[in-house]
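Provided herewith is a single structure, encoded as structure tokens, for subsequent inquiry.
Note that this complex is displayed minus one protein chain, with the remaining chains in position.
Chain naming follows the written order as A and B, and within any one chain the residues start at number 1.
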Amino acid sequence: MSLWEFANPVKFMALSGKVLPWVIGLCTVTLIPGLIWGFFFTPEASNFGNSVKIIYIHVPSAMMAINIWVMMLVTSLIWVVRRHHVSVRAAKAAALIGVTMTVIALITGAIWGQPMWGTYWAWDPRLTSFLILFLFYLGYMALWAAIDNPDTAADLTSVLCIVGSVFAVLSRYAVNFWNQGLHQGASLSLDKEEHVSDVYFQPLLLCLAGFTLLFVALLLVRTRTELRLVRLHRLEVRERMKDA
Amino acid sequence: MIALLVRDLRLAMRAGGGFGLGLAFFLIVSTLVPFGVGPEAKILSRIAPGILWVGALLACLLSLDRIFQLDFEDGSLDLLATAPIPMEGIVTVKALAHWLVTGLPLTLAAPLLGMLMNLERPGHFWIFLTLLIGTPALSMIGAFGAALTVGLKRGGLLLSLLVLPLYIPTLIFGAEAATRGTAGLPASTPLLMMAGITAGSIALLPFAAAAALRVNLR
């Protein structure tokens, strides 16, 4: 049995229906304890003070914002190459989650930036890149919303996502070149030197898992909705043909 | 293909709008900016390369929806699609026509408008050079955006939303090269990066744009 079998909408609906309660359950037992741990039971950081508590929502949302775009790129490519409906519907379903994560990352970053750097907004490379990512998400969603025919919309948005990804990476380099920033280095890396210490890292890891599972749960629900919409669209067209 | 190019250029000239409009818009932007930021020569000459770049970019954006829209509406795009030229070729010719009508005049006008902004002496050359290298990328990226939105009734605003993020890398490198060149700093790195973007866009984007056009003509 190959992975591609789940590209069949009927099989996908059956499987995702079974998996969904488990994902929701797992998400609940990671995200909520993770957030509570991070909020109530972590000490002050020497250099950040209590403001370090923002990390438990800022870093996971920022990570998800990028990962969701990558996921959309992969599913768009699968649609272009193999034309599986589940794939492109999943990309459409992911866009709103991605844009929410981007907004959360931007807002929490701005609020954190005020006490730390003395400004809500600086044209720091990472901030700028996220703003650009936000624009890309908006364009992608606007194109979906603007086109009536679902197959045309699927094709065009996939092309946009692929071309957009190339330009998004280009923008990242351009922005780096344009301004060196204030951001601290990676807070998540295997290199122990620049790693945040374990007291903060363990709840952060739980939050990261929680955000990821939340994304998977929402994605499954939204993709199921999208597939139902496709089916509904077909039934309605058939009804109209009969009436005529 | 050359016949198509000539036809497109003739249409642009005759319809009048496309040709002069971009230039007039560019002139107006360059006139408005000093009203907004004040007449101090120092500030103006500092921001002049950036303003000229943004102005050229917006002027370029203004005429993008015409690249395919008229031909799509009167059906000549369907005829072209069945012609023995590959769709990629049609897209490239259309983008080239757009550049000749918009990008090239903007490039030629920019050094003159630079005088309004107290652009320093080597700046005239740099703004000309960077726009000359950068505007073909703007036209090509714009042609891609226009191909995506050609089937839509009110695609203009959506087209801007799609195309502007794609313009960011070109703008950053172009304006950076112009600013550095004007200030007498070494500017070859951003210049080369921008040339790379232009070359890459011209080489690869026709395929994406042609794919989008085929979907829209289906």
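Quick note on the criterion: contacts are C-beta pairs under 8 Å (C-beta built on N, C-alpha and C of every residue); 3 or more make two chains touch, one makes a residue touch a chain.
In the analysis below, contacts and distances are computed from a predicted model.
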Name under which UniProt lists the unshown chain, selected from "RNA polymerase sigma factor", "Predicted transcriptional regulator", "Peptide/nickel transport system ATP-binding protein" or "Heme exporter protein D": "Heme exporter protein D"
The chain left out here touches which displayed chains? A
Just name the one of A:I107, A:I162 or A:L205 that touches the chain not displayed here. A:I107
Where the complex has a chain not shown, which of A:V29, A:V81 or A:L235 is the residue touching it? A:L235
Just the residue numbers, please: which parts of subunit A touch the chain that's not shown? 39-40, 44, 49-51, 53-54, 57-58, 61, 96-97, 100, 103-104, 107-108, 111-112, 114-115, 214, 218, 221-222, 224-225, 228-229, 231-232, 235-236, 238-239, 242
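Everything that follows uses one rule, which is that only the chains that are shown with their structure count from here on.
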Roughly how many whole angstrom separate the Cα centroids of subunit A and subunit B? 32
For the complex, give me every residue of subunit B touching subunit A. 144, 148-149, 151-152, 155, 158, 161-162, 164-166, 168-169, 172-173, 176, 189-190, 193, 197, 205, 208, 211-212, 215-216, 218
Residues of subunit A touching subunit B in their complex? 132, 135-136, 138-139, 142-143, 146-147, 152, 155-156, 159-160, 162-164, 167-168, 170-171, 173-175, 177-178
